[in-house]
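The complex appears here without one of its protein chains, the remainder shown in place.
In order of appearance the chains are A, B, C and D, and numbering begins at 1 in each one.
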Amino acid sequence: MLKLDDVTKEFRIGAFGGKSVTAVRNVSFDVVPGEVVSLIGESGSGKSTIGRMILGLNPITRGSITFDGLPVRAGKEYYRHIQGIFQDPFSSFNPVFKADRVFSMIKDTYYPAVPAAEWAERIETSLRDVRLNPGQVLGKYPHQLSGGQLQRLLIARALLLDIKLLVADEITSMLDASTRIDVLNLLAELKARGLGVLYITHDLSLGNYLAERTVVLRGGSVAEMGPTERVFGDPLHPYTRELLAAVPRLHEAWDDAPPSDTCFYHRGGGTGALYEASPGHFVACAGLSDC
Amino acid sequence: TGGGSTPTPPATQAPSQGATASANPDSLPRNETLYTTGTQWGPPANFNPIREWDSASGTKGLVYETMFHYDTTAAKLTPWLAASGTWTDDTTYEVKLRPGVKWADGQPLTAKDVVFTFELGKMETIPYHNLWDWLKTVEATDDQTVKFTFSKANYQEWDFMLYTRSIVPEHVWKGRSEKEVLDGVNENPVGTGAYTFMSKDQDRVVLQRRDDWWGKAALNMEPKPKYIVDIATPSNEVAMGLLLQQKLDLSNNFLPGVANLVQGNFGLTTYYNEPPYMLSANTAWLVPNTTKKPMDDPAFRKALASSVDVKKIVEGVYGNLVKAASPTGLLPQWEQFVDQAVVGKSGFAFDAAKAKKLLADAGYKDGDGDGFVENKDGSKISLSLIVPSGWTDWMESARSIAASAKSAGIQITPDFPDYNALVEKRSKGDFDLLVNNERQLSNSPYTYYEYMFQLPVLKQQNTVNFARYENKKAWALVQQLDQVKTDDVEGMKKIASQLQEIHLADMPVIPLWYNGLWAQSSTSVWKNWPAAAGSAPKTGAVMWRNWLELGGFETLTQLQPSGS
Amino acid sequence: MTALQEAEPRERAGVRREALYFAVRNGKLLTGFAIVLAMLVLGLIGPVLIGGAPNEYGTSPMSPPSAAHWLGTTTFGQDIFLQFVHGLRSTFAVGVIGGGIAAVIGMVVGFVAGYRGGVVDEVLNMLTNVILVIPTLAVLLIINAYLGIRSVAVQGLFIGLTQWPWAARAIRAQTFSLRTREFVDLARMSGAGTWRIISREIAPNMSSYLFMTFILLFGGSILIASSLDFIGLGPTDGVSLGLMLQNASQWSALQLGLWWWFVPPGAAITAIVGALYVANVGLDEVFNPKLRET
Amino acid sequence: MRRYFGRKLLIYGLTFFVAVTVNWMIPRFMPGDPVASMVARASVAKPEAVEAMRVYYNSLFGFDQPLWQQYVNFWGALFTGDFGISIWLFPTPVTTVIMNAVPYTLALIIPSVLLSWVVGNRFGAYAARRKLLDNTVLPLGYVLTAMPYMWLAVLLAWSLGVIADLFPVAGGYSFSMRPNWSLTFALDLVHHWALPFLSLFLVALGGWAIGMRNMIIYELESDYSNYLAALGAPARLIRRYAFRNAVLPQITGLALQLGVLVAGALVTEIVFAYPGLGSLILKAIQNKDFFLLQGTFLFIVLGVLIANFIIDVVYVVVDPRTRAGMAGARA
Partner (left out) sequence: MSLLVSELKVYYRTLKGEVRALDGMSFGLSDGEILGLVGESGCGKSTLAKSLIRMDGRMRHAGGRVVLDGEELPIADDRRMNDFRFRKVSIIPQYAMSALNPTRKLRKMVTELLASRGTDVDTAELESRMSQVGLPREVLDRYPIELSGGMKQRMVMVISTLLDPSLLIADEVTSALDVSTQKAVARALLGFRESGYVKSMIFVTHDLALTHHIADTIMVMYAGKLAEKAPADVIVKAPRHPYTRLLLDSLPEVGVRYADRRLEGIAGSPPSLLDPPAGCRFRDRCPIAGDECAQDPPVTELAPGHHVACWKA
């Protein structure tokens, strides 16, 4: 369904783009319907940039992103199938308007002909899907709603369209533990209905909770990717190991990252050549012998 | 440029000058200095007497001198560099120069200098080039005698030349190119005059009296101020402020409202202590473009003349600082040339009813009832009156003219184009009405009539006959007047009377008021300023260009320090 | 993000209601607007009530304020109060036209540069900087001198055309920070076009800021216009406070002791512009909790 | 850093180019013929003489050449510091006229800009969050900034000059003086300078004070101020830090305001008949002296550009953030 092929993104900064920063480097992966792919990695590793490229909000420097075989084309048709939710629910709403304006914007563009009553019904259904009480959230300003409520409003908004792919960028970073888990559960339910989800996070445990497959990014390129249980259960790349070790666990003591003596790191400038360690499990290493 | 703008250390000049300079010239003693303003409008640009229109004040009159001065009260030439001048025959004029006149560099003034000066006029771009249309030769018959031979003797104009052309030293000027003569700065002027330039700066020139000036002995005259500081004219109100602060002795600016101060106790005087306060300097004319409808109709022009309430302008705009003009427009100084009989018969005065009647009689009627008359063919009359933008008093006057014309049924809209644009319109004849005062008081009303009637009318009229009025007879009379000897007053009067008849019958230009010879002086440092009353001098107290020869210089010689 | 959370406590009252609450209690805002409003009303209804042409010569020149002439008369006997109320009108007109045009240009340039970014931004930014660096009064002087200014409207136009750069810069900066806010992306994903996003998403978010910009431009226009009038480059027709000042000064009002001719127009300009500034600070306090005096 | 300056220079270059080009166009494309007015002033009646003069002046000013040639020549002349010849003050070169006036204008602008900036900022910083001052003295600031330059100037000239007779109301130095290196003369210069300076200074002062006050309130609420306060640092230190940060936008503000301040100086000079560029510009306009106008305008543009550049340099020196490569975001 969604396919990234050797995607690279360079940001030009300074006047007339003198300097450039490579935010994403030769990244390839795909997302199929009904699958959650989680994108993890430290801050600045390029996760959001990938999400924004998929959403057509940032142009691609090199490589290609195709959706159902067609290249990304920001516009009405494209967004009928692909929607995104951003990491900050508060800034996703225009603070001077009521929160449910996000719904009417959808209506204006996609369903201008739908009668008001029917539309109200659709919104209600959608809100109930995300387990919100319409009476509690409609007609309110964003600041009168909680982060979790806003987050779910956004999901409900996406659901109004018959989308096939959802890019969820750190949608839980602002939520406390209990609200967070509600949102995650919702995503999981949607997945069951055939929705493809690109779940972007830097919190490994959340990625692990939800995703079929995991892509670990480091400095813009893929360090390791594969089925979640393999990546988490048998991390091959030292960076993945380091990350896993740093995650605080409730019932275990912190242990130090295993010394990274075995593998050659792919930092910036590498070719990004991935080695397939086991079926579907890729790791960026110079070669098998090193790992 | 000038030495004044860069400070010079006092050490270098103190010892050498100590003997002659009575005070430190870096700081002029107040009681020996005359502060004037109203002459120059910016930094002194040049000291070239040929550039009469923009040379630093005093270049002509104080530094360079002319052969004669003209006494406006007595209406006659006063010999100056010349000891005498006589017509030896109808086309030959002989000047005897005064002996003992020295240039500032010590060289004597000779007839050759005079010849040189007039021959400069052969250069095409020199302002008095057209003199050579009727002047045949200039010769120095001896060191002191100059003989002018004319192909056609324009006596009136010649007298004007005699007191307006500065004589320049041949030994300094010889070999200067046309460009240099016309455009040169003439950085260190060598003149025969009573003053030399001491310093200059952005906003002033400072003149210092020459104690070896020839006139002290020869004329028994001495200008009293040892120093004259002529200040580049700031705005009116600043000039007034300076005057009130007694930092200024003579302001030749138009200072509206000064009448109030003259009446009050501010130590300010003007020529008269009642309206019009000032002597008259020139006539402001309302000039109709006689090539356009309906200004081509004398009847309309006469109605227009009657419709203007000059009194209102004189009182309202000028606060009585000016005088309403006589119907002939001739300055009061020329009163003897006004033929009262002609004026009595066909003169005019403000009379809206009469103006209306004149219009009606001539066939201008208000057909559509908008309060304004239409052309005879029924087309609308809507005239614009242009005066330069920024000339506030004239702008106000134009508004006033429009208002009073309205009451007579003539639609006039005042318009204030930029001066440049106005000049262009004026010279191309692209206007309806304008106000103009180009011609100043002179030795002869001839200059006024030349202004009114000069022919032929060219595509571009630059200085005269802006009305483009064509009357061959009038122009012939003007030329005739030119050739009347200047002492033949009766002859002049006769022609003038004929000209006045034409003028009043046809009204090519409409006289409005006499602009004043703006002169307001403070008596705090200098007294004995010219005044109408008592024994005070009767000359004009002006430093304006070309006016020093008309009595301005003489005024300086009669000043007295207030302290004494 | 943490700052954001703190700035928006969840339980605070509605932004608008809160702004209103503080607005009606803000002395600066109220005083400022009251003065401006009073002047505006005077300028609007004054000429209608009094009637007569402001430049008409009267019979009693140079008379001090009296019952017949509330602010006295000029050298020409014109009624100064009548000129004053007409002058207020044109002064407000110049403010509205000049400030309005400058605000519109500034907003368009600022929004487009800020929202579009990239080369468009660079080019607009360059343009802004160029116009910013050129001393505008000098340009105005030249334009005025050569083209001549006939009416208050043309004067306002010229002022508007040269005064916008700082506003454009300020708005660009604001837009720049707003456009990275995610609701803008969300609007894009809802199929909104550039123009719609700017006008419906970004602009409403800085409405108070835009209003303040306009206030400052308004005041600036009045001051510039009065300077131009004073130098004699004002409109040739009509009356304005600046022209009154120019006339008063040209006809030596102060030297002749006609203070009533000179003081009111200058005081009115000062009052209007000063009141606008004060109101601006008041507004700032209303919309910005940090500036509120607790 | 180099980029930052490169970019700035590009803008300056462009501005200069635009300014020069516009400038060049003025006498050539505006209505009214400068030569015609020159000829008209010379009061020459004879058509041939008029024509001769016209031809002569046209060639003198190069108006007889093709436009592109004139444009190229203009640039050429510019780089040799040749702005042409003044029409009004013919035949003085424009450069000379300007150079004579410039010291006066600089003497007015530089101290009034800098002093009002420094004093205004100090004052605003001091008043911020001090209720009493904030409510009493700052309103005065608003009134001052809102005053039209010339109005204040004329009031000062009248009250302190004409009425109180404390200060002279015209000229750069006494009309009785000749420039020399003496204390008396220096004092005289200062005496004449005082009122124009004061009026410029006062009007600008209020603006800076207000700006600073608002700015510093933000800074006093900022995280680093809160942190310092939480560590018990005295208010003095916090204010000092806040001041330094608040001053940075004020530096940029200075660059933004420069054009306005120059304009104010021009008007003030006119009121006080101070022999600087302002009086010159007014006269150049009144006399249609295109070349002088061109020259003064270019000179001002150049002056503003240089001042801006200095401000940019200062900015880089005082604000570490620009040096850390964030330059692109600003400018």
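Going forward, contacts are C-beta pairs under 8 Å (C-beta built on N, C-alpha and C of every residue); 3 or more make two chains touch, one makes a residue touch a chain.
What you are looking at is a predicted structure, and each value in this text was computed from that prediction instead of being measured.
Novice: Which candidate, D:S222, D:Q250, D:S279 or D:N308, sits in contact with the chain we can't see?
Specialist: Checking each option in D:S222, D:Q250, D:S279 or D:N308, the one touching the absent chain turns out to be D:S222.
Novice: Where does chain A touch the missing chain, residue by residue?
Specialist: Touching the chain left out of view, chain A contributes residues 42-43, 146-148, 175-182, 184-185, 188, 202-206, 208-210, 228-229, 232, 242-244, 246-251, 253-254.
Novice: Over the whole complex, note the residues of chain D touching the chain we left out.
Specialist: So the residues of chain D touching the missing chain come out as 222-224, 226-234, 236-237, 241, 244-245, 248, 318-321, 324, 326.
Methods note: only the chains that are shown with their structure count from here on.
Novice: Comparing the two chain pairs, does B-D have more C-beta contacts than B-C, or is it the other way round?
Specialist: B-D is joined by more C-beta pairs in contact.
Novice: List the centre-to-centre spacing of chain A and chain D in whole Å, with centres computed as mean CA coordinates.
Specialist: Spacing between the chain centres: roughly 55 Å.
Novice: Centroid from C-alpha atoms only, then distance chain A to chain C, rounded to Å. What do you get?
Specialist: So the centroids are 48 Å from each other.
Novice: Hey, what residues on chain C touch two or more of the other chains?
Specialist: Within chain C, residues 145-146, 249, 254-255 contact more than one other chain.
Novice: Considering chain D alone, which of its residues make contact with at least two other chains?
Specialist: 10, 31-32, 154, 158, 162, 270-271, 331, in rising order.
Novice: Note which residues of chain B are touching chain D in the complex, please.
Specialist: Contact set of chain B toward chain D: 1, 4-10, 25-30, 33, 35, 41-43, 45-46, 51, 53-54, 124-125, 127, 129-130, 182-185, 198-199, 201-204, 206, 229, 231-232, 234-235, 237-238, 241-242, 244-245, 247, 390, 418-421, 423-424, 427, 438, 454, 458, 460, 462-464.
Novice: Which residues of chain C touch chain B in their complex?
Specialist: Counting only chain C, the residues touching chain B are 55, 57, 61-62, 75-77, 145-146, 148, 232, 236, 247, 249-252, 254-256.
Novice: Which chain C residues qualify as touching chain A in the complex?
Specialist: Residue list for chain C touching chain A: 1, 4-5, 8, 10, 12, 14-15, 119, 122, 181-183, 185-192, 201, 204-205, 207.
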